[in-house]
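One chain of protein is taken out of this complex; the other chains stay put.
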Amino acid sequence: MEAATTIELLTRVREKAPLIHNITNFVVMNSSANILLAAGASPVMAHSPAEVEEMTSMSGALVLNIGTIQEDWLDSMILAAKTANAVGIPIVLDPVGAGATRLRTGAIHKIMENSDISVLRGNCSEVLSLGSDDIKTKGVDSSLSLSDQTVEAAKQMATEKKCVIAISGEEDVITDGAAVYRVSNGQPIMTKVTGIGCGLSAVTAAFCAVADNSLALATAAAFGYYGLCGDLASKKSVKPASFQVAFIDQLYTTGDEEIRGHLKLKEA
Amino acid sequence: MEAATTIELLTRVREKAPLIHNITNFVVMNSSANILLAAGASPVMAHSPAEVEEMTSMSGALVLNIGTIQEDWLDSMILAAKTANAVGIPIVLDPVGAGATRLRTGAIHKIMENSDISVLRGNCSEVLSLGSDDIKTKGVDSSLSLSDQTVEAAKQMATEKKCVIAISGEEDVITDGAAVYRVSNGQPIMTKVTGIGCGLSAVTAAFCAVADNSLALATAAAFGYYGLCGDLASKKSVKPASFQVAFIDQLYTTGDEEIRGHLKLKEA
Partner (left out) sequence: MEAATTIELLTRVREKAPLIHNITNFVVMNSSANILLAAGASPVMAHSPAEVEEMTSMSGALVLNIGTIQEDWLDSMILAAKTANAVGIPIVLDPVGAGATRLRTGAIHKIMENSDISVLRGNCSEVLSLGSDDIKTKGVDSSLSLSDQTVEAAKQMATEKKCVIAISGEEDVITDGAAVYRVSNGQPIMTKVTGIGCGLSAVTAAFCAVADNSLALATAAAFGYYGLCGDLASKKSVKPASFQVAFIDQLYTTGDEEIRGHLKLKEA
């Protein structure tokens, strides 16, 4: 079932080429654009308060990513997020470095106080650092492996924040508080290329842009597709730069057979 | 004749390595720099109002690109454009996203009201969105193929705006209102890599920097060289990331024989 959904959503992305509005960090603007293009979507980057409302209004989804955040960009993110809510398109929020500095943690809280986020996607420490004290405690030993406790923390957080919580790691967990999906595609070399995580947030937005209903499943499908492209690319190279080339190529070429044969996505 | 001119201008770019001052968008800064280096030019990126006049003054051409534009960068672009006019170097203007938001359309109009642009290079909808109502009407059905009507609209616009109009598409058209050049080099995969269009604006600036007279022909030569490098690279790969590698390599290695053998540039 999950493979069929993944194939269906990827096919729609390629057919509809949804416009994905990214307000993202300087490091990954180029790689996120190339990753979205390879997946079949249409990327646009725009951050000026003078145009984000128009740009978001014509888009299929919004990606907000706080790496290299500065105050005035945060204002634009909130403006875009409110617009996304008004026109009814999904928002994927990538809390790069949340928990590391007050600016970043504060930025995420401010965005989430001022808008309804659809998906919060990051690594375990980033995501759980944004939860209640109870969640932080549960998550504290879980920075590496995906323990039952982490899954519980993610579920609780999804319920509290009323959004999909998507945690990337050796195994990924995606939950809306009710359904829980686990994805075990993906390779360690993916952590040695900058922007691969941010690119997943962008691809998640593309899948959510064309999803009919469950954004948790659409997110999990994006994770599965992305991770299996990593798996297949790692057969070509496990050195970072040539892996990146093979990975983006793979995003472009992956077909139904490869998804059916390699997807490691299951509802838990 | 066109092949000889293309070879002559590319040779000059490689010999003189003209400094090309780019005020461009965050997405493509890295790729534009690498594309210019591969073509033989010397890129510099600088946008602070405190240095753009000095930087433009020591350059051979100026590239203005409004993707990811913000208000203060527009001020710098105008300052740099006025300097370019004062010192007599060509300006290539890339209207990324013109027609999509008021900020972008307005930015282009403001730059063109405050300076004399040499070349306006974009895709059909971007470029014609900047024309008079008459031009917009002519261009309205022409977003995909290069109809006679599009060519007429481009000629009219070149005459009105007193600059070279260069429209990228399946077939490209370049005109200064009098001469019209068509280039049919280039490959669809080039639209799947971010920054390839912006890189063409940069290479156009490098060719214009070393041109003696007709900037329309220099622009067409840049289009031909760029497109045939795409043609040759597509024989190595038609997957986006490996194509990009092959393409930039090809920009670096393309020689006289390849230009004579593959250039599809003609005066129409």
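Lettered A and B in written order, each chain numbered from 1.
As a convention for this text, a contact is a pair of C-beta atoms (placed from the backbone, for glycine too) under 8 Å apart; a residue touches a chain by one contact, two chains touch by 3 or more.
Given the structure is predicted, the values throughout are model-derived calculations rather than measurements.
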Contact with the hidden chain (one of A:Thr6, A:Asn30, A:Asn65 or A:Ser168): A:Asn30
Absent chain, residues of chain A that touch it: 25-28, 30-31, 67-71, 97, 100-104, 192-195, 237, 239-242, 244-245
Interface with the unshown chain - residue positions in chain B: 26, 29-30, 33-34, 37-38, 43-48, 50-51, 54-55, 58, 244-249, 252-253
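Throughout what follows, only the chains that are shown with their structure count from here on.
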For chain A paired with chain B, centre-to-centre distance based on mean C-alpha positions, whole Å: 34
